[in-house]
Structures are given as C-alpha cells and as structure tokens.
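Accompanying notes for the structure given below.
The complex is shown incomplete by one protein chain, all other protein chains being positioned as in the whole.
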Amino acid sequence: MNVRTDLAVEAAEFKQLGEQDGLLEAVSTGKIPVSRIRIVNENAARMTGKPMGNYATVFFNGAFSDDELFDLAVERTAEILGEFLKGASNVLAVGLGNAEMSADALGPKVTDRLIVSRHLKDQMPQIYRELALGNLSALRPGVLGQTGIETAELIRGAVDAVHPDAVLVFDALASRRVKRLCATVQISDTGITPGSGVGNHRARIDRHSMGVPVISIGVPTVVDAATLTADALQTIQKSHRELQPITEEWAEDEGDRIREALGGYENNLIVTPQDIDALIDRVAKLLAEATNAAVHKGLDREQMDALSGA
Amino acid sequence: MNVRTDLAVEAAEFKQLGEQDGLLEAVSTGKIPVSRIRIVNENAARMTGKPMGNYATVFFNGAFSDDELFDLAVERTAEILGEFLKGASNVLAVGLGNAEMSADALGPKVTDRLIVSRHLKDQMPQIYRELALGNLSALRPGVLGQTGIETAELIRGAVDAVHPDAVLVFDALASRRVKRLCATVQISDTGITPGSGVGNHRARIDRHSMGVPVISIGVPTVVDAATLTADALQTIQKSHRELQPITEEWAEDEGDRIREALGGYENNLIVTPQDIDALIDRVAKLLAEATNAAVHKGLDREQMDALSGA
Amino acid sequence: MNVRTDLAVEAAEFKQLGEQDGLLEAVSTGKIPVSRIRIVNENAARMTGKPMGNYATVFFNGAFSDDELFDLAVERTAEILGEFLKGASNVLAVGLGNAEMSADALGPKVTDRLIVSRHLKDQMPQIYRELALGNLSALRPGVLGQTGIETAELIRGAVDAVHPDAVLVFDALASRRVKRLCATVQISDTGITPGSGVGNHRARIDRHSMGVPVISIGVPTVVDAATLTADALQTIQKSHRELQPITEEWAEDEGDRIREALGGYENNLIVTPQDIDALIDRVAKLLAEATNAAVHKGLDREQMDALSGA
Partner (left out) sequence: MNVRTDLAVEAAEFKQLGEQDGLLEAVSTGKIPVSRIRIVNENAARMTGKPMGNYATVFFNGAFSDDELFDLAVERTAEILGEFLKGASNVLAVGLGNAEMSADALGPKVTDRLIVSRHLKDQMPQIYRELALGNLSALRPGVLGQTGIETAELIRGAVDAVHPDAVLVFDALASRRVKRLCATVQISDTGITPGSGVGNHRARIDRHSMGVPVISIGVPTVVDAATLTADALQTIQKSHRELQPITEEWAEDEGDRIREALGGYENNLIVTPQDIDALIDRVAKLLAEATNAAVHKGLDREQMDALSGA
C-alpha cells in the first residue's frame, strides 16, 4: 500500500502492532493526551519503518482556538522534552527545513523564536547567572539544494564547536491522517532524516552520527497526496464487503491507478490546510515556548516573553 | 459529484458539452496551445457553472524549465490580453488574494511586478511621452478578513478615482486536474468572484458591478482535496465495468464517504505542488511581463526589465 | 535652518513658541509623560509649519525593555486615542507607507495586527454581539509609486464604502532628535500628508478631504541626515560664543555646506537606529494593542491576544 507517515503512532495503528510484536504503547488521556510508544526490537522497527527507541506524541487539537489549552500544550510538551533531555544543560537546537517553502518552514521558524543564550555566558555573565539561563545555541542549516552540503555535516560542524550535551532537531513531518496536521507533536530519541517530510531522504542525524544524544521534535504539516487518495479508496472498500475479491485484485496495480489519477505529479503533490502559513507560525510558537521552558528552567513567563521579543 | 473547478475548459470537458448545448470551443495547437470557449446561452452557463462570455485558456506546461518557451508563453498571453483589452488605454490592474497565504498570493505578486505609470503622466510627462507608456495603475485590495470591507467595494472606489477603460483582475484559481496547476492561464471577460480559489465566495467583480469591462486573469494554484479524491475514485471505477451497478449506488453518499476519508477537514484542505511558493513567483513573472507588454506597447524588453527592476 | 520634523512638540521647542504666539502646551509627567499642544491661530500654524488643531504626544522611552512600562504605554495611548475618537463606533484604520521599505513600513505593520471586525457583524452576528466588538475596518493603500493612484483617493473610496464615524491614519514620521526615534507617538486631529515621513509630499488626508474626522497616529522612525548634521553643528556653535560672528556669516550658505558634506545625497539619506526593523515591529504592536483597546472596549487582554493571533 502506498502509505507514508513519519509518525510512529500512525505506523503502529496501521499495522495494528502490539506488545507481542515488540511495540509497547501507553496512552495518557486528558485535555492534552500523550501517547508513548517504545519500539523494542528489530521486528517492530521493520514493520513500522521506524528505528528502535522511544516516541512520545502529544495531541493538541484545539489548542489554537483556546488560550488555556495552548498553555497546557506548551506545558506538557516542555515536560516531555525535559524527560528526553535527561538533565542536559548545554543544548544545541537545529531548525531543519527550507524557510522559503511554506509547509517546510517549521524548523527555521522555531529556532527564530528560541531564547539563544550560549554567547551571553561570556558577554553578560551577570545576567546569565541572575536569570539562571540554560545554555542554548541554535542552527538553521538550510537544505541541501541551498547549500550543496549535507545537513548532517553542517550540524556535525556545530556540534564540534559547541560540544552540547544534547541536540534538539525540529522538522516538519508528513502524516497519514489530515486530522493530525498541525495538531500533533512527536518527540523521539531516535534522531531524524532531514527532508523526510518533503520527500528527499538524506544522511541520518542521530546519536550515532553526532556523538551525542539527538532528540527530534516533529509536527506533521503535510499529507502526501497519494497517501490521502489511497486512504480514501480503502475507506470505501472497507464498507463494501462484496468488493473484497475485486479490491484484492486491485492491490497489485493500485499504485499505478493512483498515479494515473494524480496526473503524473504523485511524488511532490502535498495536501495541507489552506491556512498552512498561519498554522505553522502557531506551531512554531508552541514548540519554541516549550523548548525555552525546558532549557531555561529559571525563567517565569513574563521574563520569557521579554527575552524572546514576543 | 463533488467536483470543483474555476476553469471553463475543465467544466466543458467534464460535462462533455458541445455546440448544441451552447458551448463553442476552438483550440489552436503549437508549443503554447490556446483554447477559446464561448458560453453562448443560459443552458451552457448553468451546466458549466460559468457565466456567459468568452474564455481563453493558454497552456504553458514546461515554460519554467525552458527560457524560449517561457518567452513564447509571455507573448501568447500578451496577445490574448490585447484582444480582450480591445484598445483600452487606461487600465486598472487588481491583485486579488491574501499575500500571507502561499497558494493565494498570486494576485498581489503580479501587481508588485507591474510597471505602474499613471502617476508619471503628471510627474514625469516627458519620460511618459518618450517611452510611449500606457496608463497603468494597480491595486492590492487585500481580503475581507484583513480589511472588513468587501473587495468589490474597494475596487469600485479605485474605479471611481481612476476612471479606467478596463479593469484587469488577477487571482489564484482551483482546478480539477493537478496537471494544470501553475501551467494554465484563463483569461475571461466575465469577471470574477474573489476568494473562489480558496473557498470564500463574495460579491462578484464584473462589468455590471464596476461599470467598465472587467477582464479576469486566473491561474490554478490548488486542487480541492475532495475533488482530487473523487477524481481518483472515478478513474478506478471507470476501469472496472463490473463495478458500474455498485458505483451508481455509491453516487448518493459518495460525498459523505470522501468527507469521512478526509477526516472532517474537507472544506479547507488543498492539494498543491510541494514547491508552490517558487512556482507562484514564476507564474507572477509570466503574467506581469505579459501585462506590461500588452499595456506598454512602446517598450522593448530591455526597457521593460529596467522599469520593472528585474 | 535646515530642520525637518513632523512632531509638533519639536517644532514648538525649536521656535520657542508660547501662549502669546498662539501655541498652548500642557505636559503631564509620570512614567509615560504626555504633552498636549494646541495650535490656536494661523500665526502659530505658520511658525511651526503644523496645521491648527490638537496634538498629543506620548513619550514611551524604555517601554521595549520593561513589560510593565509597555503595558502602561499601551494604556495611555489607548486613553488618548479614546479622547480623540469622541465616541466614534465605526472606525476605518489606514496603514500608510511602503511595506517594502523598513523605515516606512510602520503603517502596514499596524493594520496587519488590528482586530478587524466590520465583516463579522453580518458573518458572525452572535459572536459580534457577545464580545461587544466595535466596528473596525482596515485599509493598506500602498504608496503612489506602487499604485499610480493618490493615496487620498483610495482612502476616499474606502470611506464611501464604509461610512465610518472617524478615520485613523497610521504613518511613520521624521523627527529632529534621535532620542525620539521609536520612542514617541503623536496623535492629532489635523490629518496627515502621506509620504511626509520619507520626503514625497502628496494630497492631504484630513477632515476636509475625507468628510469625516481624521485622526493621525504617527511615530518618528527616521531623522533626516541633513537635519542631524545641522543640529550637530548648532550644538557646537552654541558652546563657542567667540564663533558667533563667524557662524552668523555661515548661516547664509550653511545649507550648501551640509549638502557638500553629505556628498550630494542630502534629500534621501536617513538616519535610523541600526535595529530599525525590530523596533518598528514593537512600535506596531504597541499602536495596534492601543487601537484594539480603544475600539473594542468590551474585550479583555486574553480575548484580544486570541483574536489578534498574538
């Protein structure tokens, strides 16, 4: 099947995997539900297409029309980020993606809103101490087509300069379900492959390639058009049992049919909410506030607003 | 059926209308083919959902990777614009749409590139005469959500100030087929309804409401996600004659099924090429060059580049 | 002398005018001081170069590094705006200036942040009533070079459509003193001449030309380079009494000397703080918050943030 998703929760749901397959899932409910998935063996990794490791997914539907819910979403995300950071005090944040492409601009928009502090340690030591700032630095590496340099190599260069305890990598993802667009954040300790949200797979950024823990924070901003169509077909097939024999036969060349229906554009057609630019601004705000809170634990909300220029 | 298109050629194709129905079509072939459709009676207008009048559609697939083809597309578009302008020498150009939303920013991006000259008549009369400039003014009215004022009313205000011979209205459209995205321009003398490309129908801008001829120039930048899905389903149904009876029964609640498959987001989900921002810049360049050429007939290419700051 | 300022307080200060000349001034002190000037006769108008009428000037130095002071500045500005609005409930806001020029982008940046509500009256009557929204519409007319149409004519067109009780006009100004840059807002009932902040004088926008009260809200974002230089010279001359005879002789051709010193660029050279882009964002926030508070009296801070997408 022609399904593409960067979310572990969707991969697990789609394959209907469970403990016996090597996939552990625990869901906490509430206004801002959180799913925690652990992929514990190679079997589950192969079946989900996701590396072994931990995945937390925060669902924040409705947070952009309810201030209180937004604050709660920031708080929960900061909490979970804190867990993944495990006390790291020197943190390098990386905003992946192409700032010139609406649906891919999330990463750069997050780093633009962070309270970067590493240089203040020397430049304003007193303020740095008084505010009990964490040590945060930030990189916008651009994309391969803009730089001609593998993103992983540029991050590696920054890691060599900063010697962080952990790297936070922000990126736009692809989900399978439109309801998750700009409404879900996945935090994982398995690293990330830049460009996977928009189709160009590149060298992996993870603990192995960077030499320090890499925590990825991703939010789905697009659904692949072929995935959307395939899902719509499947929904209809399911409700017509008499079609079963025919649709089984279909399976073989379904990819071709969808491609035909999409008029030859399959690979780079994306489905987004119409107001994607404004939505991504709000997601970036949420992630930046959560990150600022997780790294700069000593700051109250007012100080944070002042320092981030909000 | 859940099909949405702003293109007369697609409406005609979909309904398979012909001369007997009140729809005349003539197609010129070549590197840059042009279709001319005339909707001559109320019957054809009702069946296509398009007002009676003239529609020319220029197909410029491939123009963005071939300089010569791009120049040809500019030339053909300028030619047809010239026909619709019928010698109008005082022209008000209007860039509809929301400059803050990628897929809707075409109109403002076009007016930003026009060689506006109306004020030079008084300010630099000698240059105005020597270059034999046409009288071009431009308006970016914004969208209702930004202004609180109907776009048609703002344009009407500008018409009262400028007293143009014709109004040119640029807008982003929705097409049914992805292959037409950023690859087709429709020029029509029937006016336009702002926001139709992105779903919010508003007061019509046409000869009737403006008091002068209104020529609309639109390029599809999105496909409605529900339309895409419906089309994909239909493609598959067509190739399975044995499904005919079942799919006929489907027809009744197909809308609901698609809505279900799209997870409740149907109305404002759009399908675009991944690099829509860059594509729209190029379309804006094409339309602005064609308009500059159609209005300022005395300028050669070099003068045009210099005046437009290209 | 080669002095250029759009601020009535500076014109009064420079000419050292008082009650006997037709200029009344009252200053309230406090954390956010306010000066109120009334120019009551033609003599004072001629000597200051400002039309007869009321000018209130709010001084908000330091508000961008102190949250509490910022909120106080918003409050004071909203209060004074309220006085000038005299109960007007249908308000058209106009953001003058060129959004593409850093120092001139203030007006458009303010209107971008307003809570525009006029269309909600019909579209969402219940919300409109429940929130007790005021009737606010907004226009970004662009500048003559972009539109070819006098700004005053475009605003007049919007006034004809909206029939407001009052027009609020936001613009970037020029001050004489650098200490007032992005630190002072002048509110006046005398209208405004678009482009005066950056040198291109145009048709006046005032009660006379619009048919309804016009309240202008301006913040200095530039000092004219020739003014700066002239002021520096004068400061030095003042401290050397023995130079008096010589500097009197200078007076005659001082303009030429400064022009020479400025290397022939005098007319369009501006002096700005280095971080002008960020400063203007903050000024726009201040003015938009004050305007939203003055027009939408029923909203609390949280509702305002939610509605303005802040």
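For this structure, a couple of remarks:
Just so it is clear, A, B and C label the chains in written order, and each chain counts residues from 1 on its own.
The criterion applied here is as follows: a contact is a pair of C-beta atoms (placed from the backbone, for glycine too) under 8 Å apart; a residue touches a chain by one contact, two chains touch by 3 or more.
Bear in mind that the values here come from a model prediction, so they are computed numbers and not experimental data.
Of the candidate positions A:117, A:175 or A:291, contact with the unshown chain belongs to A:117.
Of the options A:74, A:138 or A:178, the residue whose C-beta touches the omitted chain is A:138. Touching the omitted chain from chain B are residues 65, 67, 278, 282, 302, 305-306, 309. Within the complete assembly, residues 100-104, 177-179, 181, 198-199, 222, 225, 228-229, 231-233, 235-236, 239-240, 242-243, 246, 250, 257-258, 260-265, 268-278 of chain C touch the chain that is not shown. The omitted chain makes contact with chain A at the following residues, 111-112, 116-120, 136-140, 142, 144-150, 153-154, 156-158, 160-162.
By our rule, only the chains that are shown with their structure count from here on.
The distance from the centre of chain A to the centre of chain B, each centre being the mean of the chain's C-alpha atoms, comes to 36 Å.
Chain centres here are Cα means. That of chain A falls 44 Å from that of chain C. Chain B and chain C have Cα centroids separated by 39 Å. Those residues of chain C in touch with two or more other chains do not exist in this structure.
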